[in-house]
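Here the complex is missing a single protein chain, while all its other protein chains stay put.
Letters are used for the chains, namely A, B and C, taken in the order the chains are written, and counting of residues starts over at 1 for each.
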Amino acid sequence: MVTTFEVEEMLVPHAHATATMRAAVFHGVDDIRVEEVPKPHAGPGQAVIRVTMTTICGTDLHIARGEYPVKPGLIIGHEPVGVIEELGIGVTGYAVGERVIVGAITPCGQCNACLSGKLSQCGHGSGYEAIGGWRFGNTINGAQAEYLLVPSAQANLAKIPDGVTDEQVVLLTDIASTGIGGAESGGVRIGDAVAVFGQGPIGLCASLGAKLMGASIVIGVDGDDNRILFARKMGVDVVLDDRIVDVVDEIRKLTGGTGVDVAIEALGEQSTFENALRVLRPGGTLSSLGVYSGKLQVPYEAFAAGLGDHRIVTTLCPGGKERMRRLIEMVRRGKLDLRPLITHRFKLADINEAYKLFGSRADGVMKVAITP
Amino acid sequence: MVTTFEVEEMLVPHAHATATMRAAVFHGVDDIRVEEVPKPHAGPGQAVIRVTMTTICGTDLHIARGEYPVKPGLIIGHEPVGVIEELGIGVTGYAVGERVIVGAITPCGQCNACLSGKLSQCGHGSGYEAIGGWRFGNTINGAQAEYLLVPSAQANLAKIPDGVTDEQVVLLTDIASTGIGGAESGGVRIGDAVAVFGQGPIGLCASLGAKLMGASIVIGVDGDDNRILFARKMGVDVVLDDRIVDVVDEIRKLTGGTGVDVAIEALGEQSTFENALRVLRPGGTLSSLGVYSGKLQVPYEAFAAGLGDHRIVTTLCPGGKERMRRLIEMVRRGKLDLRPLITHRFKLADINEAYKLFGSRADGVMKVAITP
Amino acid sequence: MVTTFEVEEMLVPHAHATATMRAAVFHGVDDIRVEEVPKPHAGPGQAVIRVTMTTICGTDLHIARGEYPVKPGLIIGHEPVGVIEELGIGVTGYAVGERVIVGAITPCGQCNACLSGKLSQCGHGSGYEAIGGWRFGNTINGAQAEYLLVPSAQANLAKIPDGVTDEQVVLLTDIASTGIGGAESGGVRIGDAVAVFGQGPIGLCASLGAKLMGASIVIGVDGDDNRILFARKMGVDVVLDDRIVDVVDEIRKLTGGTGVDVAIEALGEQSTFENALRVLRPGGTLSSLGVYSGKLQVPYEAFAAGLGDHRIVTTLCPGGKERMRRLIEMVRRGKLDLRPLITHRFKLADINEAYKLFGSRADGVMKVAITP
Partner (left out) sequence: MVTTFEVEEMLVPHAHATATMRAAVFHGVDDIRVEEVPKPHAGPGQAVIRVTMTTICGTDLHIARGEYPVKPGLIIGHEPVGVIEELGIGVTGYAVGERVIVGAITPCGQCNACLSGKLSQCGHGSGYEAIGGWRFGNTINGAQAEYLLVPSAQANLAKIPDGVTDEQVVLLTDIASTGIGGAESGGVRIGDAVAVFGQGPIGLCASLGAKLMGASIVIGVDGDDNRILFARKMGVDVVLDDRIVDVVDEIRKLTGGTGVDVAIEALGEQSTFENALRVLRPGGTLSSLGVYSGKLQVPYEAFAAGLGDHRIVTTLCPGGKERMRRLIEMVRRGKLDLRPLITHRFKLADINEAYKLFGSRADGVMKVAITP
């Protein structure tokens, strides 16, 4: 985790650039301004895309509120859909004008972490630097802008097929990839029972991922009326309101006393983490997607019920154009439709209103679409 | 493969038994007779079930035609649904009168093969005897009878929940388990493209398995009008008629030139095996379910396109009550409905008519249900 | 975890038995008595072995001290080597007089947990009862006796080849299986760097397991002179004394700043658990063998360095005759020699002295051999 301000210098727009663009720039806590900044240019191996749609992530809220530190002056956002504007030397197989998405995580594909299959732990070239693959709107300029500079473009530009719209793919860049990744990390098998704690956008995508992998029952858990409604609407088999029912008891009952094969935590709280452990069958897997703060307590009598064999796996949004390609195929073939999650639409100029609405959870908001 | 007649003596009905039952007995090529035979009794660790429904498998046809040798006098069939009639000593957690299914493969759970997770290679106790887990209607009496003696009952009786009918589960005992197992062995991931060669009952179940695991496109291939019709009806995304189209070309086109991630062979012919290899993308997996005869030729220039990294996996119907339980859950939760495949129904007394129809593929037959 | 006294009634020696034997019986805290008790008989599916060697486990110390509750009257111990004395009906492929070992965990092979490959979570027949596979000296009579009743004998009797001695195999029954299992669960690959926290008998076996799997460097950590000495003697590549060095710093240095691919925790303390997380490279695996008490705190900033992708797996001694067979093969072929760990030898009659020595860690004791 990046705990100090850090900006990767090579990717900062050149001071002498003359063309400009509009972008949402972080200036401090609760101070995001849409302003004119230099338009980026593509160096070797990079690309610039003209952003046609993006969205706001829960992580962006943490940044706006100062809970996750980024350097003032940074353009935020990490969920881009766009059109290729410029290709740096060395990027092949693409043409200016092609429509693409880029994942929130932008692995280089060429460091030790990437080459051993850990794309989200990308070390940006040489080794295992633990910088991590998340750079957009974190250590380099992000997607809430008119143009976006894409590092390691060869590994990250995923083409959008004809007939597929921006709204169909914008949520693939992060929440669908992360949520579905949580189901994949959990190793869901045909016939498994799965519980997903938290039915916000990522948790809901985890529920859909478990369904796509063949779970016999997906049990969603939340305590927010709107999210419960959405989970039911999107086809989660059973949705439990944790304000009303004893979730652990209820899940045990639903699984004939056995517990679930896979529990997915998508909220990041101590209580949901503990409940996720408590509802696991012996030998089950806890797939953890939530971002916890401080120390997390593992109730070992639950962890090791029957003395063990549980697995806990954590998943950060896996990126790369190949993963985006597979998800785009699901959309194109009609197997995954996340458009209902996009409840509100804003222009980039009005992004502060979008932040306000998204942060308030008012008016049934799930995800917002931002267009230029 | 058992190439000589073999009957496991300990499981032959005792000569002194007085109660009798009706059963379909193999007497020789094209000579199956429904006749009165001794009713079995349950020894230690065994159970007897009263068969309420069974079906006929393609393998039974091979037996009837003398293409797969079994000992004259054997009761054939390996797909039982029934009610527990008698429990041998040492079988716990069950009660007479409970409804159960038993898989075609009856692993003991206690030999070296089973304990290392290779249930279909069960060695019946001690080691890795390569006898294999398939016993019903092969080396011991089978399911096309009023009563069935179940070996290793503790590992093989899978309870049927209330509200689930015999017709809903009878195909889980073999074809669904085998077909879905082929998709599982192939390692289908969310977004993968999958081709399934052969859309008979097993191939169709393989197609459904690939869909259940999240394939973005499942391409079924067959050359039989009825099977093509069924595949479309059951939701296979694209069904190719190999009498009309160049399958390899067409599949390449459907996958943007890349080939499929997983190809499943469910017919057992040289040509489909070769085509399955030819449509694989570099690094793809061929999951082989077909039963080939004689020498199979691997066209190495296809096998090793780009010098390799293909995998070929073979799958025999995996058994055991845990697998049956997971599949039953899919049925119970409405995620898997194979009833449309049961096109015809017969009484045990008329099983020769059922064999005739099933063998002829006439009248749109896919699977037949046999009841007492 | 069993938190109340529980004895499985069907396996209690019959009251009317007339033959007797000597056994170490738990009567209360610090009150183990070697006394005359009924000799067991083999029911269906069971076997009786005449114990020729056994040992004392750290878990037995917890029992003796009252830290892990068992019912007074229970014979303790779970690491048997012996000779088959009696075979119950239904057990095939064995003969009275054959030498065998039996793992500490005695899976039935026939419940849902076993049939899905989770042998240590054995539910004893029907389902996933979370009773767990550990029964000897826990819920049924154990191995510190002249004779031992073995449940699910077919799945648990592993033959000892000629020329292999009792001392060569006695530690396979638990510590070697558990320790090596920790390396296996961790997924050690050729060339990996591995750190093992705790170099007691189990931690040392985990170190040896990592070496056997091809680790390029195994770093053992302990703070006990004798254990450090033993680890060096047994070939652990680097042994760190955590009383002297900053373990996290030192391991980072030894791995060129990257951290280890796999960390194994074999002590069960908060500090070693945290350190194990801190020395992991991004995307690495923590394999947890230690038995923790109370709540375990996960320092999330370490758990999720770089926002994630760590795995935590827990392992309970995997059992079953197939696993024992593989480990016996390692011994027979000279690839695994644990005899140096057996530092002291006692007669069963003197087992209280053995407990005292083993509990005190005096005189360089690592493991004790107990013979009749």
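Going forward, a contact is a pair of C-beta atoms (placed from the backbone, for glycine too) under 8 Å apart; a residue touches a chain by one contact, two chains touch by 3 or more.
Everything quoted here is computed from the prediction, not taken from an experiment.
Trainee: Among the chains in view, which touch the chain not shown?
Mentor: Checking the complete complex, the chain left out touches A, B, C.
Trainee: Which listed residue (A:Gly90, A:Pro161 or A:Pro340) would be found touching the missing chain in the intact complex?
Mentor: Only one of A:Gly90, A:Pro161 or A:Pro340 touches the chain omitted from view, namely A:Gly90.
Trainee: For the chain that's not shown, point to the residue among A:Gly97, A:Gly117 or A:Gly163 touching it.
Mentor: Among A:Gly97, A:Gly117 or A:Gly163, only A:Gly117 touches the chain that is not shown.
Trainee: Among C:Asp174, C:Asp237, C:Glu250 or C:Glu265, which residue is in touch with the absent chain?
Mentor: With C:Asp174, C:Asp237, C:Glu250 or C:Glu265 as choices, the missing chain is touched by C:Asp237.
Trainee: For a quick check of understanding: of A:Asp225, A:Glu322 or A:Asp350, which residue touches the chain that isn't displayed?
Mentor: Only one listed residue reaches the unshown chain, and that is A:Glu322.
Trainee: In the full complex, which bits of subunit B touch the chain not displayed? Write them out.
Mentor: Per the touch rule, subunit B residues meeting the hidden chain are 1, 112-113, 116, 118, 120-121, 123, 127-128, 130-132, 134, 258-259, 281-283, 291-301, 303-316.
Trainee: For subunit A, which residues lie in contact with the unshown chain of the complex?
Mentor: 43-45, 89-90, 92-94, 107-112, 114-117, 119, 125-127, 152, 154-155, 320-323, 325
Trainee: Residues of subunit C in contact with the chain that isn't shown?
Mentor: 180, 184, 189-193, 209, 212-214, 216-217, 237, 325-327, 329-330, 332-333, 335
Methods note: only the chains that are shown with their structure count from here on.
Trainee: Return the distance between the CA-based centres of subunit B and subunit C, expressed in whole Å.
Mentor: 40
Trainee: Got the subunit C residues that touch at least 2 other chains?
Mentor: 112, 116, 127
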